[in-house]
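Right after this comes chain A.
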Amino acid sequence: MKRSKYRLPLSQRIYLIAILKGMGITARHFFTNLLRPGRMPNVGYPEKRRNYSPRFRGLQILTVKPNGEIRCTACMLCATACPADCIHITAAEHPNPEVEKFPKEFNIDMLRCVFCGMCEEACPVDAIRMGTRYELANFERNQFIYTKDDLMRAGNYTQSRVTRP
Partner candidate 1 sequence: MSTDVAVKKVSVTIDDKKVEVTPDKTVFQAAVEAGIFVPHYCYHPDLSIAGVCRMCLVEVDNAPKLQISCNTPVRDGMVVRTSSDKARQAQKGSLELHLINHPVDCPICDKAGECKLQDFYREFGLYKSRVELEDKVHKPKAKDIGTIVLDAERCILCTRCTRFTHEVTHTDELVIVNRGNRSELKTYDDGPLRNDYTGNLADICPVGALTARDFRFQQRVWFLEKKNSVCTMCARGCNTTVSVNPKTKKLYRVEPRRNPEVNKSWICDTGRWRYHYVYGESRLRTPEKISDGRVLESTWHQAFGEMKRALEDPSGIVIGLSTQLTNEEILELVLSFKESGVKHFVRIVDEQVIEERSPWDGVLKHRDHTPNAEGFARMFSMMNTKFLDCAGLAALVGEGNLRHAWFFGLEGEDVSWASRFVEALPEGVSLTLHATSRLPIWERAQWLLPAASAFEKSGTMVNALGRLQRLQAAIPRVSLARDGHAVAFGVQRGADRDAAPEARHVDLFEKLIAAPLLGREQVWKKLDPMGVALKERS
Partner candidate 2 sequence: MPALAKEKQILLRHIDTPNLSQISVYEEVGGYQAAKKAYGMEPANIIEDVKASGLRGRGGAGFPTGMKWGFVPQNTGKPIYLLCNADESEPGCFKDRVIIEKNPHAIIEGILIAARAINSHKSYIYIRGEYAKGARILQMAIDEAYQRGFLGKNILGTGFDLDLVLHRGAGAYICGEETGLISSLEGKKGQPKLKPPFPAVSGYLGCPTVVNNVETLSTLPWILAHGGKTYATYGTEKSAGTRLFCLSGWVNKPGVYELELGTPLRVLIDELGGGLKDGATLKAVIPGGSSTPPLTPAEVAEATLDFECMAKYGSFLGAGGVIVIPEHVSLLKILETISEFYWDESCGQCTPCREGTGWLFRILKHLHEGRGTSTDIEDLKKTAGNMMGTTICALADAAAMPVLGFLKKFPDEFYAALREREGQ
């Protein structure tokens, strides 16, 4: 087997130079952040929060009609479309014959939800929308099942669901 005649030049054989180059990059970042903190890509959460676009997919909201009743007609298209199988609906007869069908129960298991937005796309009557709330951490597993009332109020941020043990 022939041996390669090529040899690295001295400047590259001396490892120290490579080390210094690397440290230079680190130093450059260090001083940039030190002297011009506004250019850091970090967001100082929780004091500052990122601004998300209006299309951001967070916790679902169940919309209401002008008379305050839920708009959803329990057609179950969202439950069918959901890839995570996290929506569970029980339909019931509505006392108003013009409405006829409405959901008695509408539960979303947020531990399963992947926030894909398929439910919002599937809904034919614009009854479910992906809202903007994403701070959903909790201590109890059963607190992650959001019921119909929770989802109807989900637009209201001041409601906190955290229950400390």
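In the analysis below, contacts are C-beta pairs under 8 Å (C-beta built on N, C-alpha and C of every residue); 3 or more make two chains touch, one makes a residue touch a chain; residues count from 1.
Here is how the candidates were picked: all candidates are chains of the complex that A comes from, given by their letters.
Quantities reported herein were computed from a predicted structural model and do not represent experimental measurements.
*Asks:* Looking at this complex, which of 1 or 2 sits next to chain A and touches it?
*Replies:* Answer for chain A: candidate 1.
*Asks:* Under the stated contact criterion, what part of chain A meets candidate 1 in this complex?
*Replies:* Touch list, chain A to candidate 1: 73-77, 80, 85, 91-93, 97-98, 100-101, 124-125.
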